[in-house]
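Missing here: one protein chain of the complex. Every other protein chain is in place.
Per-chain residue numbering starts at 1, and chain names A and B are given in the order in which the chains are listed.
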Amino acid sequence: MSDRTQPPAGLVGPIPWLRKNLFGSWISTAITLLLIYLIAKIVIALFAWGVVNAIWRVPYNQNGIAQTAICQDAKGLGACWAVIGDKYRLILFGRFPYDEQWRPAIVVVLFVALFVLSTIKAVWRKGIVSPAVRYIALAGAGLILLDNLAGLLETIAAVGFGQHLPLPFDLLAILNTVGKCLLIAGLLLLWPAIGVWVGTLALILVLMFGGILGLAPVAVDYWGGLPITLILATFGLAFAFPIAVLVALGRRSTQLPAVKMLCVVYVELIRGVPLISVLFMASVMFPLFMPPGINVDKLLRAQIAVILFAAAYLAEVVRGGLQALPKGQTEAADAMGLSYWQKTAFIILPQALRLVIPPLVNTFIGFFKDTSLVLIIGLFDLLTMGKIALSDPPWQSFSTEVYITLAAIYIVFCYGMSRYSRGLEQELNKARGR
Amino acid sequence: MNAIVLDKVNKWYGTMHVLRDISLTVATGEKVVVCGPSGSGKSTMIRCINRLETHQEGSIVVDGTELTDDLRSLDTIRREVGMVFQSFNLFPHLTILENCTLAPIWVRKMPKAEAEALAMSYLERVKIPEQAKKYPGQLSGGQQQRVAIARALCMRPKIMLFDEPTSALDPEMIKEVLDTMIGLAQSGMTMVCVTHEMGFARQVADRVVFMDRGEIVESGPPSTLFEAPKTDRLKLFLSQILRGD
Partner (left out) sequence: MSATAADPRVTAARKAPKRRMRVSWSDPRFRALVWQFIILGIVGGIVWYLVFNTNKNLAARHIATGFAFLHRVAGIPIGESMISYEPSVDTYGRALWIGVLNTLKVAGIGMVLATILGTLIGIGRLSGNWLMAKLTGFYVEVMRDIPLLLQLLFWYTALQGLPAPRQAWRVAELMDGATFHLFHETFANWQFGSGMLLSNRGSRIPILNWEPADNWILAAFVVGAIGTFLWNGHANRRQEATGIRPKVWPVAFGLLLVLPLAVWAGFGAPLNFEIPTLRGFNFQGGGTISPEYFALLLGLVLYTAGYIAEIVRSGIQAVAQGQWEAAGALGLRRGAILRHIVLPQALRVVIPPMTSQYLNLTKNSSLAVAIGYQDVVSIANTTLNQTGQAVEGIAVIMAVFLTISLSISLFMNWYNAHIALVGR
């Protein structure tokens, strides 16, 4: 019977595959031929435009102004990639001081590393839960608190009594830094995932702001480009997520109808209006909300808007996961005598959140793209920097090249994430089918 | 002392009166089997005993504590009463050992090492200590139900409730679970058990309670109840069960 273990020769190999998938019927054959014709035409035209006839470099005059005449001549026939060569630092890093741009470059790398690390399952496991580790983290938190407390006292003394306190502020500042390191180290050991996120995000802020460790301080006004896009989306996710979990729990509460109402109104209100209206709110209404004299930086305002917006959408995603849990799980937890928060933390959330990782990633892809809307309120994200690069007179008419480059950057990030989420989804489906 | 006293317990779902004047006393160490047609209120009654459902009239006293709208009484009851469900309800994201140690650690505030030793001893008692590091999804139905029993026992409850523990199992696995339950009964545990396993009832039950339409229709020792049913409803029920066998 061994000769029957292989399918008949006519069913495998490239020729039968072609016959089945490309030339299965007259219609299929016609479609195939038409598509091949069209694809060939388009690919050849794009290749001619983007590679063969493209201009990669232009001369500069003695003032350093680009001479784009050859690009102008080639317009329509060949791409002018020289614009990217001239402007890529501006597009990627905005007006960050030129000599310090290695910092945002590292920030981008850190973000990518953060995303990649987050896809590793071991990172999400429980770490070493031992008392010693817990004390390390607590000691770190204590040192940070100590410094902040001293600062608070000093402020009260200065404002209230016009006096300075004789406290060792230099030492306290050092202790604060040590405390932060201890806290992050403790978190890394306790819950690696949370430690990785807190640590990386903290490091990113240090690199961007500077001012310590010998890094020159850089004001937020000078930030721009890809880091802004990544910061808005990632910090948005990190801060929106805990809010979203609370809102989702609140929306499912049976005991607290008023809280449930509040959560429903919040979620439906935010989801009913476009992001741009929330961003407008942040840019024109937020200053009105603050007591006179307090100015909140524009990026922070946009960040708050993104967080509030993202929280509503994430809350719905999380709620989907909560609903998918069988009732027996909560009943078993109740029967064991676990309290509401124990039940939520040990039984419900670990299962519900695992279920919603794929839609969560998809939602994150959405925010990542949506951060481009801050262009409308005048923040310098990747897309805005592209437009600013295009406002330089010599390059004004080469928007196609810049837009294609920007699109490529977005595609790299979004495609990577969507591939990951689809892989996870298939894994989950397989596990469920088992 | 009586472990459980139900006195004229009534419960409604909306306007549907699902438990009607249920009175039942279970002595410490007694084994009671509850049977009756589907939808007759067996689960509802047994779930009232550990307050997964709340009754609305009458009184339930468990181990000397009356069940009221008082969170303190709730905490006490949940520690003293263990429950085993038809669908196991193990936590799929935790290992067998973690399933068993969760409540001792967080509710009984037991040190982790002690909780694990306790869990292992119960897992040995239900004859699956070697599975401790596995996840529930990797076990057979019968094994999962035995883990569920061990998990409930880890709280050292005084009373165990079983709601059709073998109904979701394939026939060849029913015996291993019933054997575990028989072993538990012989150790002197107070048990209230909803089941249609007549053999089990005959072997361990001190008393069988027959429920229909939210009432206790008949109760008595298994031999009397099964051999000489008094009411037509029980006769009909027994005939259907036996035909089903």
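Keep in mind that, in the parts below, a residue touches a chain if its C-beta (ideal position, glycine included) is under 8 Å from a C-beta of that chain, and two chains touch if they have at least 3 such contacts.
The structure displayed is predicted, hence computed values, not measured ones.
Enquirer: Taking the entire complex into account, which one of A:V116, A:L149, A:V273 or A:A431 touches the absent chain?
Expert: Candidates A:V116, A:L149, A:V273 or A:A431; residue touching the omitted chain: A:V273.
Enquirer: Using the definition of touch stated at the top, determine which of A:I212, A:M285 or A:A431 touches the missing chain.
Expert: A:M285
Enquirer: For the chain left off this view, which of A:C71, A:V107, A:M208 or A:L373 is in contact with it?
Expert: Of these options, the touching residue for the absent chain is A:L373.
Enquirer: Counting contacts across the full complex, list the positions on subunit A that touch the omitted chain.
Expert: The missing chain touches subunit A at positions 21-22, 24, 28, 31-32, 35-36, 39, 255-259, 262, 269, 271-277, 280-281, 284-285, 287-292, 365, 369-370, 372-373, 375-376, 383, 387, 399-400, 403, 406-407, 410-411, 414-415, 418.
Enquirer: Using the document's contact rule, name the residues of subunit B that touch the chain not shown here.
Expert: These residues touch the chain not displayed: 10-12, 15-18, 20, 37, 40, 56-57, 69-72, 212-214, 233, 236-237.
Definition applied: only the chains that are shown with their structure count from here on.
Enquirer: Determine the centre-to-centre distance between subunit A and subunit B, using the mean Cα coordinates as centres, and give it in whole Å.
Expert: 49
Enquirer: Residue numbers of subunit B touching subunit A in their complex, please.
Expert: Contact set of subunit B toward subunit A: 50, 52, 75, 78-79, 81-83, 85, 87-94, 102-103, 106-107, 137, 151-152, 155.
Enquirer: Where on subunit A does subunit B make contact in their complex?
Expert: Touch residues, subunit A against subunit B: 326, 328-329, 331-338, 342, 346-347, 350-351, 354, 434.
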